[in-house]
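Yeah, one chain of the complex is gone here, protein chain that is, but the others are all in their spots.
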């Protein structure tokens, strides 16, 4: 029997997770909640995703606008085994009480604190520990990217301290009220919270991070440096990274040398919403010096956590006990690893 | 028997026209030419589009990189009934001699001058006149947009002088070396060439245009004003525009109020490369005052000419003598008119 | 005896008006109010501008941070003949009651409604009507620019309907949290409020406007079209516009063809804060066609209203009854008309 899943918050992450669930044979999308009757609500309707309002008050608003609404969040909770909470940062905390009262499992996103669930998830690192859990937090897009690359290196080489500078986009493409316009904004809290966030997934990772915000919307960029105490070559690193389909190695002769060309690739390849679930790493940028490994990786902030959410569902509901099998299933259904 | 088509220049426009041809049952894509063995060349290979090099010298370069190349542009010309020339502005002029020598029909794009073919094409206006022609020019993205909206108004109302200000994107998303960064650049030639370009399609249209360039990559925007000498209402205009599937009316309650939200819509709806072949017009912005009709329309510069190219092929090769039937076939195969 | 002036709100406009007052011999800057003890407050201190807090609570905060504060807004009001209210849009309305109770004259900025003072001011149009008034509103940067150019044309030619499309910056340079990033946002209320705002200064001007917001911070741009019913030439227009020092004609051989090059000019010429109080108009863009006059003008949103505020003070306090003499005095003290 397939498991029943609900999405609370049909926005940037929610709509992607919903589509990904539809591609799985061991889970079923029961419905999605929405706050505002805008084009995203119409989209849900067009896709025949059952629509629920976040509150009773909102329910009436949807009805008024002619939408078919199946009920409110409470009704959705009643019908599912697990809720993927994709509400804006901080709202998940409020919702958790409701989930607990109704005895429904829930996944939260990286905007919530580690403490909310006491378990921060990345399927490359701690899938097994998520088996059967009631509540987990899928870490943010930046943390997910760092976890993927670093866990790969850590599992294959003897690595030391990691330093990363994150060049972050100002807002998502549709957030047209966000800046900065013509400015660079450094995160003056140094080191930034991203390092401890990685450690909330794997406390053995020794990492310090800094971050700035820049006037772009499409992707983040990480300049990553990893100290290594043993002999290691660029070839070995490339070969190791290549084994993970959730990492996308960009070869030099592709001509792809910016985040916008990465997006062009995803568009050309027919990726829906040009989503790039993989973490693109430029082969040319991988170098090993006395200072350690250096590399540039990009992060598609809207989508890299989507496969993590699917794996998380599978672990929590024990639909699959093997990390490898879950990841492979997710990869194959989404088409991960098929770019270039 | 289906007609054989070649694409010269597998870039922003070429790759889209190629995909659109593949969706037609009355034409066949024989192959595409490419200059540089980059990710777009790999894409062609992955799609099983036969690859031809633009020159003999380039041929060797592709072979060296391990590509399977079927020949050069000359070889492609030999095999086709019609070439869609999607080379950069000004190159088409040089190519035309080669097409003439080889007695092959050709479509050029808006970067070439009207004089090159003495016939500027927009399928809403002069499909019939293109029937059987050897050479036509599909007008530019901005001119195409103006032609669609204006011809619709002109055919249904008594209109007078048209004034349009075009707010243009600095470069396409993948042209990451183009500006302006943090500046507005007015086209100091006033009125701009866009007005005469519309008139090259329909000399009866009385239009004057101005243009600026701004720091964005995704879409152009037109502020359009049309003098009207007769009684006309917003409702009539909306009702008239709604009849053309190549015009997309954006309703207020969609929450779509910027070019980036339009792109979000296209992404969500699963449009490949988030292409918007239609011209989006905001219903809320349509007003009739003493000064005439006002409205805002957006233009997806990468894709609005794609259906025009398909219709152009059909007319030139007389695959379909009826404008309506050609347009409908193009619309249905591409999925035009199905957003929202 | 010189008149005593206070500035309520030492921000983008307030700090510029303060500096301009210091250059006049018929008025004296008594002090400025500030909300937050940031670098602008330090600037006031460094310039020996007496600092007042907006409220009593804020007063303590300033004192705590070691600032010398002369009192609160109430104290400032007590000491002055006129307040220039440069508080954010909408706050001026609240402040007006306080000014009335204390019987002090006040100038408000364009963020307030016309109704607040029932008198919208532009010194090129209605200086005389402001003589002795207690309350006036200096219209916004965009409206000021339109008033200057249009009044000049209207006074010298027989003009008809005016249409303008305004391409507006997303935020001021220091407003680094404002967008849009990579989007164009049309003002869907068409015609926009700018037309009626011009008419609040001169009801005889027949104008309709549209507006968009784009990702830039430094200047607005207007594409202006003016119907003309009589013989008129480019030369006559240029010659007429050249007579107003508050209009800056940009000649072709300057190489200035964007808003950022205009800013470069102002920087090079040593303009403080690179302020451009004049409205720059590109000579090359001025054309007369059957559709009327066309031209492009840029607007430095941070500073073009500064001379209007100075003239406004002079009119309200009847320091100078002649419009021409007031404007000339303001121009000379600020250095208006000396660029290029």
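The letters A, B and C name the chains in turn, as written, and every chain counts its residues from 1.
Convention: contacts are C-beta pairs under 8 Å (C-beta built on N, C-alpha and C of every residue); 3 or more make two chains touch, one makes a residue touch a chain.
Source: prediction; values computed, not measured.
*Asks:* Consider the whole complex, including the chain that is not shown, and state which of A:235, A:287 or A:332 touches that chain.
*Replies:* A:287
*Asks:* Which of these, B:61, B:93, B:178 or B:193, touches the one chain of the complex that we don't see?
*Replies:* Here the residue in touch with the unshown chain is B:178.
*Asks:* In the full complex, which of A:91, A:131, A:214 or A:319 touches the chain missing from this view?
*Replies:* Within the whole complex, the residue contacting the unshown chain is A:214.
*Asks:* From the list C:31, C:173 or C:245, pick the residue that touches the absent chain.
*Replies:* C:173
*Asks:* Which one touches the absent chain: C:181, C:298, C:315 or C:336?
*Replies:* Of all options in C:181, C:298, C:315 or C:336, contact with the hidden chain holds for C:181.
*Asks:* Please output the residues of chain C touching the missing chain, sorted low to high.
*Replies:* Residues of chain C in touch with the missing chain: 15, 36-40, 42-43, 46, 65, 173-174, 176, 181-182, 217, 253-258, 260-261, 263-265, 267-270, 272-274, 340.
*Asks:* Give me the chain B residues in contact with the hidden chain, please.
*Replies:* Counting over the whole complex, chain B touches the hidden chain at residues 169-171, 173, 175-183, 185, 215-218.
*Asks:* May I ask you to list the residues on chain A that touch the chain which is not drawn?
*Replies:* Answer for chain A: residues 161, 163, 165, 167, 180, 182-186, 188-191, 208, 210, 212, 214-221, 223, 225, 252, 257-261, 282, 284-287, 289-291, 294-296, 298 touch the chain left out.
Heads up, the rule we're going with is that only the chains that are shown with their structure count from here on.
*Asks:* Would the interface of chain B with chain C count as same or different, where same needs over half of all numbers used to appear in both copies?
*Replies:* Chain B vs chain C: same; shared/all numbers exceeds half.
*Asks:* Suppose each chain is reduced to the average of its Cα coordinates; what separation in Å results between chain A and chain B?
*Replies:* 36
*Asks:* Starting from the mean Cα coordinates of chain A and chain C, work out the distance between those two points in Å.
*Replies:* Centre separation, chain A to chain C: 47 Å.
*Asks:* Taking the mean of the CA coordinates per chain, how far is chain B from chain C in Å?
*Replies:* About 42 Å, centre to centre.
*Asks:* Can you list the chain C residues in contact with two or more other chains?
*Replies:* Answer for chain C, listing residues that touch two or more other chains: 180, 182-183, 185, 215-218.
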